[in-house]
Each structure stands twice: as C-alpha cells, then as structure tokens.
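In this view, the complex is presented without one of its protein chains, the others remaining in place.
Let's look at chain A:
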Amino acid sequence: MPQRRHLGAAAVLTLTLPLALAACGGGGSGEDAFEADPDALQIYSSQHRNVTEAWAQAFTDETGIKTQVREGQDASMGHMIVEEGDASPADVFLTENSPAMTIVERAGLLAPVDQETVAQVGDGMAPSSGQWTAIAARSTVLVYNTDLISEDELPTSIMDLAEPEWAGRWGAAPGGADFQAIVAGMLSDQGEQETQAWLDALADNAEVYQNNIATMQAVNAGEVPVGIMYHYYWYRDQAGDKEGSANTKLHYFGNQDPGAFVSLSAGGVLASSDMADKAQQFLSYVTSSEGQQVLVDSGSMEYAVGTGVESDPALPPLTSLDAPPVDPFTLNSDDVVTMMTDAGIL
C-alpha cells in the first residue's frame, strides 16, 4: 500500500509539474509555446527547417520584427493555405519546390511581390505574373554506387530508366514533393504520353524509398546501383561524416535532359496578410545578398538565386548544368499526382 501511494504521488507530480513549469517559464522566455503570437510574422514553410529558421532568425536580428514558423510539406501546405482561404493566418509562404506555390497562385491568394525584390534575383528566377519569386534552387541528379556500376554504364537520359534493363535497379522517393516536381518538369518538357509511360515503368521498375536521403543511403548500401534525387543531400553528407554517401558519386544528366531539371524553391506573400509590409520586407531580405548568404552559410548546399552571391564552392555552377528548357512557372503537381495515381504509384 505505501508503495502504491508513493507511485501515485509520483505520477501526480510528473503530470502537474510541467504545467507549473510552463506557466512560470511562459513569461520569462518571451515565447509562449501554446499560441500563435499575434505580433509575429507568420511564416508557413515547407522549406528545410534549418534554412527557414536561419532566415527568420537573421531577419529578426536585423529588423526587430518577430517571426513564427509553421512547418509543413510542399503540396499539403499549399492546399492547406487554399483551404484556409482569405482568413489564412499565414503572411508568407516558403516552399521547397515551385509547384506548391503555383497551387496557391492558381487559387488567387498571392499578392504581387515588390519589384525591388524581383530585381534582386537572377533572370528567369521569378514568374512573369510577378506573384512570387525564387528563393533557392536545386538540381536533379543520379546518385550511383561506384562499386556496383561504372560511369560508362550509367543511363544517358532519365527516360532510359523506364527500359526493362533497369528493372529493380534504381531507387526513388515518388511519394515526395521533390520527385513530383521532377516529374512535373518532365511533363512540361516531354508531354503527357511519354511521362505517363515513364511513370508506368517506374511503378514496376523502381525501388520506392521514404525520401531522398533514404534513397541515397540505399544506393550507398548497395541495395540498388543508382537512384534519382536532388544534389544537395549528397553534398551535405559529403561535407559531414559521409556515412550515407561514401560509396557513391553523382551523375549530372545535362544535355537539357528532363533528368537535368532544376527546381526552384519559391517565396510569396499572401494577399490576406494583415502585415503585408513586413511580409514584403521579409521576402526582400531573403532574396537580398545578405539573405542569400544566410542560405549559403546554413550549409544546406542549395543554390543561391540572388545576383552577386556565390553558391557553395563545392557545387558545379548553376549555369553549367544545362537544364531542360522548362518554364518553372506553369509546373502543375496536381496533374502529376493524377498521373501517378493512374500508374498505381499513389
């Protein structure tokens, strides 16, 4: 019996202590964990957490404007903003891939981006609609295991992976927004018929992984000889302990191949924002040389898109990638999802 009381008291303490602590700590830390701060700029972000946080922190340090970040994934967050409609709490939306932004754009929920902001990014880095701007870029690559396959055995085009000889020999993460952006690029470049045929082949040929990193590690571990992914996961691992990539190299398709697709990460301001000026100021900061340097210094290994800022020296220059002539501003991930559903991938 005494033991039971003891346990009961311990449980009550365990359960109530944090509430008491949270109540005390709430005032001190200045950040209440349990509600959105009405004075803070609300940033909806499907970009990588470390990049977004770095931008938000640097912006607050510079301007004194408070920020709060809500994390999500590309397409679901885009659709979530659409669902929220005019009353969305979001002021700014940052994406990993541009199709998520075009979901919001097509719903007519974006405000035009300030001209000065657009002028800060390179040519072709903002749509003619003026509704959003690129904030970073990433390239499609083929990662391959050097023990399992030699360079001259690699496919010359991403389209070759649909051939029977590649059955069971390549990995990808088709459930993710990154891959869907690549397919959206393919759809725009190669047309519906080719793309659908490629997706049908993927359903039979490819090993499906959770995400890019899992794909890379599977190639590294020799589960499959090659995999489709974005470049920066590999460079990040190489800059670290190389635990997930020591046995691999990257192959750039180039040649304006659909496999050389460069995806733009996008930033936009919501038309419904109740602090539109600060939101525009944030986007201006992100694309400024200072903000782009924050991106480079964050170690994310994504390409900077601001003029006059060098991306990480380990990366081949963005202009050397010979990407396919795809208009990044009309990419439609919803069409891709339908096609992937038809192929039985989703």
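Here is the rule we go by: a contact is a pair of C-beta atoms (placed from the backbone, for glycine too) under 8 Å apart; a residue touches a chain by one contact, two chains touch by 3 or more; residues count from 1.
Please note the rule applied: contacts and distances are computed from a predicted model.
Participant: For the chain not present in this complex, what protein name does its UniProt entry give, out of "Cytochrome c oxidase subunit 1", "Iron ABC transporter permease", "NADH-quinone oxidoreductase subunit M" or "Response regulator transcription factor"?
Facilitator: "Iron ABC transporter permease"
Participant: Check each of A:149, A:213 or A:318 against the chain that is not shown and name the one that touches it.
Facilitator: With A:149, A:213 or A:318 as choices, the missing chain is touched by A:213.
Participant: Residues on chain A that touch the omitted chain in the whole complex?
Facilitator: 4, 7-8, 10-12, 14-19, 21-22, 25, 29, 31-37, 42, 49, 68-73, 75-80, 82-85, 87, 89, 175-177, 180, 208-211, 213-214, 217, 221, 244, 333-334, 337, 341, 344-346
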